[in-house]
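The structure appears right after this line, and notes come after that.
As you look at this complex, bear in mind that one protein chain is not there, while each of the others sits in place.
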Amino acid sequence: MMDRFFLYCAIYLSFLMLLSLYRAILGPTVLDRLIGANAIGSKTAVLLILIGLIYHRVDMFVDIALAYAMLNFIAVLAASRYFQKRKGLFGE
Amino acid sequence: MDIVDIAVAVMVVCGLIFFTGGAVGILRFPDFYSRLHPAGKLDTGGSFFMLGALALFNLEAFSLQTLLVSLKILLIVVFVFLSSPTAIHGIVDAGVRAGLSPWTKGEKRR
Amino acid sequence: MLWQLDLVILTLVVATAIGAVAIKDLLGSAILFGAYSFMMCLLWAIMGAVDVAFTEASVGAGVSTVFFVAAVFRTTRRTKD
Amino acid sequence: MISIKPLLAVLVSLLVVPILVSSRTPNVREAWTFAAASAKFLIVVSMVPAVLRGEQLVYTVAQVIPGAPIAFRVDPLGMLFALVASSLWIVTTAYSIGYMRGLGEHGQTRYFCFFAIALSSTIGVAFSANLLTLYLFYEILSLATYPLVTHHQDAEARVSGRKYLVYILGTSIGLVLPAMLICYHLSGTLAFSDQGFLAGTGPPQLMTILLFMFVFGFAKAAILPFHGWLPAAMVAPTPVSALLHAVAVVKVGVFSIVRVLTGVFGIELLSWLNLGTIVCVIASCTILIASLIALSQDNLKRLLAFSTIGQLSYIILGVGLLSPKGITGGVLHIAMHAFGKITLFFCAGAIFVATGKRNISEMVGIGRRMPVTMTAFFIGALSITGLPPAGGFLSKWYLGLGTLQADQITMLVVLLVSSLLNAAYFMPIVYRAFFCPAEMAMFENRVQEAPAFCVVPLVLTALISIILLFYPEPFFSLARLVAQGVTGG
Amino acid sequence: MSEIISSVVAHYNYWIYIALMMIGLYAVIGKKNLIKKIIGVNIFQTAIILFYVSIGAKKGATIPIIHHGPGGGHHETTASVIEASQYMNPLPHVLMLTAIVVAVATLGVALALAIKVYNQYGTLEEDEILSRIRVR
Amino acid sequence: MKFLGIIVVVITGALLVYTTGDFPSWSDPASPASTHVSPHYIEKGMHETAAPNIVTAVLADYRGFDTLFETTVVFCAGVVCFFLLRIPGRSPFTECQYRHKATGITVRVKHDRKMSGSFGEFERIDTLWTPHDLIIQTACRILIPFIQLFALYVIAHGHHSPGGGFQGGVILGASIILLAISHDLRTALDRLGEKAHAILCSVGVLVYAGTGAVCMVLGFNFLDYGALARILHVDPVMARSHGILVVEVGVGLAVMAALIWIYSNVSSRGNYDEGL
Partner (left out) sequence: MSSQYPGLLIIVPLLSALLISVAGWVNKRLCFPIAVVGLSVALYASIGLLLRVLAADPALDGGVVLYRLGGWDPPWGIAYYVDRLNALVLVVVSVSALLNLIATKNDVRESFSTKIGAFYTLYILLVTGLLGITVTGDAFNLYVLLEITALTGYGLIAMGGEYRAPLASLNYVYMGTIGACFYLLGVGYLYMITGSLNMADIASILPGLYDSKVVLAAFVICMVGVWLKMGFFPLHAWLPNAYTYAPSAVSSLIAPLMTKVMIYVMIRLMLTVFTPEFTFSVLALQTSVVWLAVIAIVMGSILALGAPDVKKMLTYIIVAEVGYMVGGAWLGNRAGMTGSILHIANDALMTLCVFLAVGNVVYRVKGYGFDDLRGIFVKMPFTMIGFVAGAFSIIGVPPTCGFFSKWYLISGGIEAGHYGFVAALVFSSLINAVLFFKLIEVGYYGSEDAHHHHGTTPVSMAEAPVSMVVPLLIVAGGLIAVGLYTGDIVARIIDPVIAQTIMD
């Protein structure tokens, strides 16, 4: 029962990812894309745990999610660093 | 259907609502700075509720191992709480340095 | 074996891939490529390949996007297609 | 009989190349060249008795392809050719020394090295036991003579070098190689045998095509229309022209054609398919056209070149007659023409060394100043025209007999007409050299004979040309053996 | 209905892998920007990884890590009989770990090369580079 | 080019889709892939290598040779990036400015001479100086030790849960990259200098290949960890398990160092001056 519930939750979450993806693909500026990607990332970590629960092997998936949570923001930081170094938003 | 399951379901639904809000906010808010708000707050909150619920659910069959797993899930929450605001801060900083001006009412959506 | 989730994520993956290739901004491409690898990671997890998912998670989130951003930073964001 | 002598005969001049390269003074270098030439000649001569006894010396170097090893076989035809080439090398070496020193040419070491390599491959062609080995040495010869032809390294040499390579390499890669492979595919072997190995292996049309591929493919034989390289190659220093374009290169071409006709196709197959006539027609066309062109030449060496083109086809004509006498005559003509033509070239070179003149029109009255040279020239011309007392008469005689034997009267007419033409382009030179009025002579008193190194060889070859009429051994016996072998009688 | 779904499910993964692969291939052939091409190459590689992992999936099986006792560590505590059908096929996973690593390594090298190209020509567009070469 | 691309893509895609008709259906337990070789790994792997994570067992033992070269590929990438991009010698700036963090005194140093001794108290300020961002730096300073700890856990726990040398190595490398991003490339390189990570990279692969070579010296085949039983005084199965661990450590080292190497070259265009 709970499995089914979690499965629907997961599908719903992936639907939400689609919404964020819309922003990530069409977002007018790069920073909007960045927000979209970040949102996708935070949902991914949750989805990983959900999948682990559905598999009944959450002890195996939790490491992945942990690593994910740790590393997810490196990319975001890196991308934001791009602008901190006095490079413009549009073009060079 | 014991009490824990219900609690878990409620928390998960809460988390989903947060996430929905976040997603809709990211989608619908007019400009970059306002979109940061749902991205920063609602997603973090959603993660908190969802992960908390899952940690709780995991504890149902209590053992040392499941406790460890639950602690790890909580650790993820901690990490999300630490890293998500930092990331958002970085993005805001980038936006400011890139010279993006905030949206004011009446302007076209961006 | 979660074929329902599998179908949804697969569709997302294709959308992300098209986006990453089509966007006329290399930094955006790099970011979307990061998102693409998140999706891939999920996909591996769904199909039960935990080790692959772990690798994809650490590589996609931690390293390859950073490399892309660094390379774009050192070259240019401009692209004609 | 297995013997390493054929290999030695090939290798002896190759082995001397490193010594030549490293030798410090010209004298040492030339001494070594002489030594190699003599050694080669001795080795070749030492095999003559065995060949005359009817034995064949065989030596296999490497098994490269099943049915086609790199192997040597000494038979009468090869022996005859090797004897001519190796004996003339000695003479030419002496002549080269005189010529090159006389003109102070550059790059003499290179010249002698490639000369040695060319001679090696000539002997290799002569002794090759199968088509593959023949092709191998044929190619090496083509490549080794390129630096000799283009020795002057000027614009003219560049043009004629290109022409040379295009003709020689183009035909050998484009025609001979595929033809050889088709032969191999048909019969599974490439080894020459007296009766040929192609009989009964393929349809007549294919045989005809193969024949054309071979005859035109060995472009060194300068059969029309693949003759263009030969006059062009006359830019080379005269000893090169002499040895290589009167003896080695062109004779290798002719020799290869003869080898292929007799050893690959076999007389029987040729006569059955009536291919001999085709060969004869091709050859006679070449003879007549080349002689006519020669008539209009003013440059002496070019004239000699066109004469060579015509004379080579005599040999092919002789073999193409497919009659024992004709083959004897053709094969004998290899030797006779070699001695006659080399004399002529030597004379041309000697004149050039002594006077710097190249054109016939400038040689009026030269006989007074250079009597020895011009006498030798006269003898050579006689030999080429086929008149006694020179050796050429003998081979022409046999060729004539061959046409009768083969019942090809047309060919006899061709022979006679071409002999007349030969006389027509040679005799005016001799006449003007000796009998022109003194006031018309274009030379001053200080012109005299070329250096001794130049003169002695040409006298020698002229004498041999005469001697060969009266004592044609061992060439005559060898030629008869060849004819006996290939016609089975 | 369920038959249609099952037949779609039976090949859906393979179609998607082909779609991804073609996206990558198109990016490599059709795009002119060098970094876009690198992204294309990477998508191509992940498509193949997707294909392999799809091979390895097995219905009714769990992830290829054997259930072992809570003490963890010693093999004596394992359940005595392990059925192959309980666990997923580990081999494609192993292969794909290697493939991912290779992909990352290739990515690094390709980016380094792209930077070098940019240093030399000042642009990443292939046609501009070619015109610059021609001018030179 | 675009048109050609579309044609090629459509044709190739159509051919590939055509062949999917004969594929065994997705996740079919009876497909050949699941029935020929892999059951052996699943059923015997645990008994033969004492590693519950079959993927690790196959990766580091059954197909350990693949993994050796996989590590070598990463090593290669590091060397290639260095080879291509690194500009040897001093940075082009002849004069550098350092600021003492506590007092704010600015020191000029000629020819990029290193500040001796208490370098940590100074920070470099010059045209390439990056803005000082307190929030990010602090957050990262807190997070990095945990990330590294977790990475070590992942390497060591590869037998029992997903993870292993490669994943752990990537996380370790990523932590240092995070340091470089949040602070400065120079800061990261002060922790782990160029020479150090270059040598570490090859040492990592050497650990792996050396383990195999030790087996060879002991008279077994290359990478046959059973040979280690003699050295470690355990039974061959446990020896295999330990062998896997040693190898994973090597992989982790190599991957970490290689990623840092690639990052520092790519992000600084080879002059190791200023990172992203």
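Letters A, B, C, D, E and F mark the chains as written, and numbering starts fresh at 1 in each.
Definition applied: a residue touches a chain if its C-beta (ideal position, glycine included) is under 8 Å from a C-beta of that chain, and two chains touch if they have at least 3 such contacts.
Worth saying up front: this structure is predicted, and the values here are computed from it rather than measured.
Q: Just to confirm, in the complete assembly, which displayed chains does the hidden chain contact?
A: Result: the unshown chain touches D, E, F.
Q: Specify the residue from the set D:S46, D:Q63 or D:N274 that touches the hidden chain.
A: D:Q63
Q: Where the complex has a chain not shown, which of D:L143, D:L295 or D:A424 is the residue touching it?
A: D:L143
Q: Considering the whole complex rather than only what is displayed, give the residues of chain D touching the chain that is not shown.
A: Spelled out for chain D, the touching residues are 61-66, 69-70, 104-107, 132, 135-136, 139-140, 143, 147, 150, 152-155, 158, 161-162, 165, 169-170, 173-174, 177-178, 181-182, 184-185.
Q: If you put the missing chain back, which residues of chain F would it touch?
A: Interface residues of chain F facing the absent chain: 15-16, 18-19, 21-24, 31-38, 40-41, 61-66, 68-70, 72-73, 75-77, 79-80, 82-84, 86, 88-89, 195, 198-199, 201-203, 205-206, 209-210, 212-213, 216, 220-226.
Q: If the hidden chain were put back, which residues of chain E would touch it?
A: Interface residues of chain E facing the absent chain: 21, 25, 28, 34, 37-38, 41, 44-45, 48, 51-52, 55, 91-92, 95, 98-99, 102, 105-106, 109-110, 113-114, 116-117, 120-121, 129, 133, 136.
Following the convention adopted for this analysis, only the chains that are shown with their structure count from here on.
Q: Whose C-alpha centre lies nearest the centre of all protein C-alpha atoms?
A: Closest to the centre of all protein C-alpha atoms: chain E.
Q: Let me check something: if the centre of a chain is the mean of its CA atoms, which chain is farthest from chain B?
A: D
Q: Counting C-beta pairs in contact, which comes out ahead: A-F or C-F?
A: Most contacts of the two pairs: C-F.
Q: Suppose each chain is reduced to the average of its Cα coordinates; what separation in Å results between chain B and chain C?
A: Once rounded, the distance between the two centres reads 21 Å.
Q: Please work out the Cα centroid separation of chain D and chain E, and write it as a whole number of Å.
A: Chain centres of chain D and chain E, defined by C-alpha means, are spaced 71 Å apart.
Q: Can you check how far apart chain C and chain E are, centre to centre, with Cα atoms defining each centre and the answer in Å?
A: Here chain C and chain E have centroids separated by 10 Å.
Q: Please output the residue numbers of chain C that touch at least 2 other chains, ranges allowed.
A: Chain C, residues with two or more chain partners: 1, 3, 30, 48, 50-51, 53-55, 58-59, 62-63, 66-67, 69-74, 76, 78.
Q: In chain F, which residues are in touch with two or more of the other chains?
A: Within chain F, residues 27, 53, 55, 59, 131, 133, 136, 140, 143, 146, 154, 161-163, 166-167, 171, 174, 177, 181, 262, 266, 269, 276 contact more than one other chain.
Q: Name, in rising order, each residue of chain F that touches chain B in their complex.
A: Those residues of chain F that touch chain B are 131, 133, 135-136, 139-140, 142-143, 146.
Q: Flag every residue of chain E that touches chain C in the complex, lowest number first.
A: Against chain C, chain E makes touches at 9, 12-13, 16, 19-20, 23-24, 26-27, 30-33, 35-36, 39-40, 42-43, 46, 49-50, 53-54, 56-65, 88, 92-94, 96-97, 100-101, 104, 107-108, 111, 114-115, 118, 123-125.
Q: Quick check: in the complex, which residue numbers of chain E touch chain F?
A: 6-7, 9-15, 18-19, 21-22, 25-26, 29-30, 32, 54-61, 63-68, 72-75, 78, 82-87, 89-95, 97-98, 101-102, 104-106, 108-109, 111-113, 115-116, 119
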